[in-house]
Structure formats: structure tokens, C-alpha cells
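Other chains of the complex are left out, but the ones given are in their true place.
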Amino acid sequence: MIDKVTMTEQIIAAKLEKGLTWEKIGKDLGMSPVWLTSACLGMNSAPAEKAEAITEYLGLGTEVCTALKAYPTKIWDQAVPTDPLVYRLYEVVGVYGETLKEVIQEKFGDGIMSAIDFSMEVDKIEDPKGDRVLLTLNGKFLPYKSW
Amino acid sequence: MIDKVTMTEQIIAAKLEKGLTWEKIGKDLGMSPVWLTSACLGMNSAPAEKAEAITEYLGLGTEVCTALKAYPTKIWDQAVPTDPLVYRLYEVVGVYGETLKEVIQEKFGDGIMSAIDFSMEVDKIEDPKGDRVLLTLNGKFLPYKSW
Amino acid sequence: MIDKVTMTEQIIAAKLEKGLTWEKIGKDLGMSPVWLTSACLGMNSAPAEKAEAITEYLGLGTEVCTALKAYPTKIWDQAVPTDPLVYRLYEVVGVYGETLKEVIQEKFGDGIMSAIDFSMEVDKIEDPKGDRVLLTLNGKFLPYKSW
């Protein structure tokens, strides 16, 4: 059995060799590129049929398929990320966290947006003054309960 | 001159007394509720005409207007936020940060999504299985340059 | 309007003066003592009818009622708690966290136990060799989704 790190290495190598993009793999397999990437980087488990589709598409063995299905332990090392792309997202949480709490709870009541029953997309908006990144986060609202 | 904390207290008090929501204030003034809330919580400065519109709408004095226009120092105390609503956003950055880097840089090249030339919206999707929160982040792509 | 800290002080004072326990208040009002305590300490918001019942029972004013209904920002200062009673719970998470992940995910699939759609009870088991504390945590299982 191989672990998630080896799985990712084999997937990245196959992807490079075949000249593929996450976008194209996702489109061809009917999966969101964000979710597909997350599963291939080892941060989400893939349901059996999706794991098989990915493995077959990339021409990889059953070990990769098994590793894709495994439930990952989600670990990140940097409480405050240093890579500028990731830090900017962290900064958005720091600057707008209290604001989002105000606006979401005004609209929905006391509760949170789930990060488990959750999906996310990345889109590109072309703009002559500079293209724009559009991130869409979609999470189920979970109300607090009293008992 | 009053500081941002006092400004926020006066705005919240006026909003409560008039029975307003961020949603309604934003709609009536033609401003995004997210941006409006952020400015009123003191995490963004307001351009003069917007600061005046907000102050007048809420029936507050010029001190609040001046405070809304002031450039804030953006500080947050918790490197890892504890409030569950804000933590879930932090968790999204931790779990999906590397994934977003892969997908964005595949689409745009080496660079980042700006958190300054940036806007964000919150929407509610009604769903019989449980309503969903839709967060949309829109930031300019900034390519790295060589020199 | 009073904040949650002042609310808690007034509730504790009234509780002491009347010689009440969380147990008794909860029983008389048909609320779980754990939830009741959490709301009175300011870590959960109370639905309107419960806030009114608590306030009336303790003979407190509408300000306390309003504060009980407010949505709290949940903050704790100590990443690692020092009080021995709370530390032992933290230690349980440290020692058994990986074990619980194994056992829960074996039983339920990839996902988590919600801390939002969640309740908890404390019971006392009398035992001649030393009484025992029984904590029961009851949370909805939330499966990860692919998209």
C-alpha cells in the first residue's frame, strides 16, 4: 500500500507526462477541478467510482486507486501561511472574519457555514485592466441548537 | 476626534435603535453590505461621499464621518481564530490553500489573487435540505514580475 | 444594552442570592443544565422563549434577556488550558484524538462529528470506590462530499 505523498507524486508525474491540466482532467471526468486537485493532493478522499475513474484516466495502478479512497488526516504545518497566494486568503479571513460573522448571522441566524458540506470553484474573469480571480465558496448553513 | 472603536459603538447603537440591518442600509445607500459592514466595524476606510451618506442615513455626527474616513491599522489578535464561524474559514484556507495555489496558478500563471483590489459578497441559497451560504471572493490577479 | 460579561455577573448574583443550582434551574425550566450554563456564561445564544423563561425565573430585567439572545463571539484565550479540570479534557483529545478518528470513520465513513448540531450531558455515577463523572457528547455525523 502506498501513502498519500507517494500517490500525489505518481499522479503529478503522470499528469506532466501526458501534458494534462487539472482543468482538463476535471472536465473530461465530470469533476470539479478544485475537488479533483484536493483529492489528488491528498486532502480529500475520493469515492470508489471517482478514484477508479481518475486512476484509469491517468493510466495508474490500483495502489493509487486505493490511496485515493483512503480517509486522510488533514494536517498543515504553518498556523500562519507564508506563501503569498495562500497568505492573502489568510489575510482575508483576518480582515473580514468579523464582518462575515455579522453579515452571515444577520441573514441566517446564529450558526456557521459548514466547511464539510462544502464546495468551492475558481473562475477567471478576463479584464483589460487585469484579469480577476473569482472564488466561490458554497457551504451549508448549520444553526446552533439548544437542548 | 473619536477612534474607530467608539465610531463602531455609535453606529451599532444607531442601527439597533432604528431597527436596521446591514442588508437594508447597503441596499438603500447602493453599497455592498459586506463592504459597508467592514467600514462600520473599522476594518476599511470609507471614501468621503460614502462616509457622509452613511453618517447622514444613521443620523450621526461629523465625528463619526471623520472616523469612517480615517485609514485603519488592521489588527487581529488571534493567529488561529476560535469563533467557530471564523475558524471554518481558516480551516478552508488550511485544507484548500495548496489546492487553490495549483488551480489558480494553472489558470493564470505565477502570481497571486489580490486582497486589496478585492471585493466579496455573501448570498443565501434557500434549500429544503438546509439553506446554503454562498461566499464570492473577487480579487485582481497580480503576476510576479522579473527584473 | 449590556454585554455578555455583565449579563453573566447579574445571572450569577441572582443565582447565588436565591440559592439555586444550574441543575435545579434546568430541571424547573425543562432545559439541559449544560446548555443552560453555557448560555448563562455567554458561550451560546438563547432562543427568545428560553431567554425570557430564564430571565423571568431569576427575576432579572429585559437587558439580561436581550443579552441572552445575542449571538456570541466564542473566544478562549488559552490554546492549552491550565485549569486541571479543563486540561484533563484537552489531554483526552490529545491522547485519544487519532483513536477516535479511526473508530468514528470506521463506523460512519469519511467525515466528522459536528460541534454545532451538538448536545452534551453530565451525569454522576455513584460508586463506593469513588464517584464517576459521565460525559455524553452527541453530535450529528457530517460526511465529506465530493463535487
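Each chain carries a letter (A, B and C) given by its place in the written order, and its residues are counted from 1.
Definition applied: a contact is a pair of C-beta atoms (placed from the backbone, for glycine too) under 8 Å apart; a residue touches a chain by one contact, two chains touch by 3 or more.
Please read these numbers as outputs of a predicted model, since none were measured by experiment.
The complex is built from one repeated protein sequence; 3 chains are visible, and the structure file as a whole lists 10 copies.
Throughout what follows, only the chains that are shown with their structure count from here on.
Spacing of chain B relative to chain C, judged by their CA centroids, is 31 angstrom. Each of residues 73, 116 in chain C touches at least two other chains.
By the touch criterion stated above, chain C contacts chain B in their complex at residues 1, 73-76, 79, 115-116. By the touch rule above, chain B contacts chain C in their complex via residues 13, 16, 78, 80, 82-84. Those residues of chain B whose C-beta lies close enough to touch chain A in the complex are 21-23, 33-34, 37-38, 41, 43, 74, 76, 79-81, 83-86, 88-108, 111-115, 117-118, 120, 122, 124-125, 127, 130-142.
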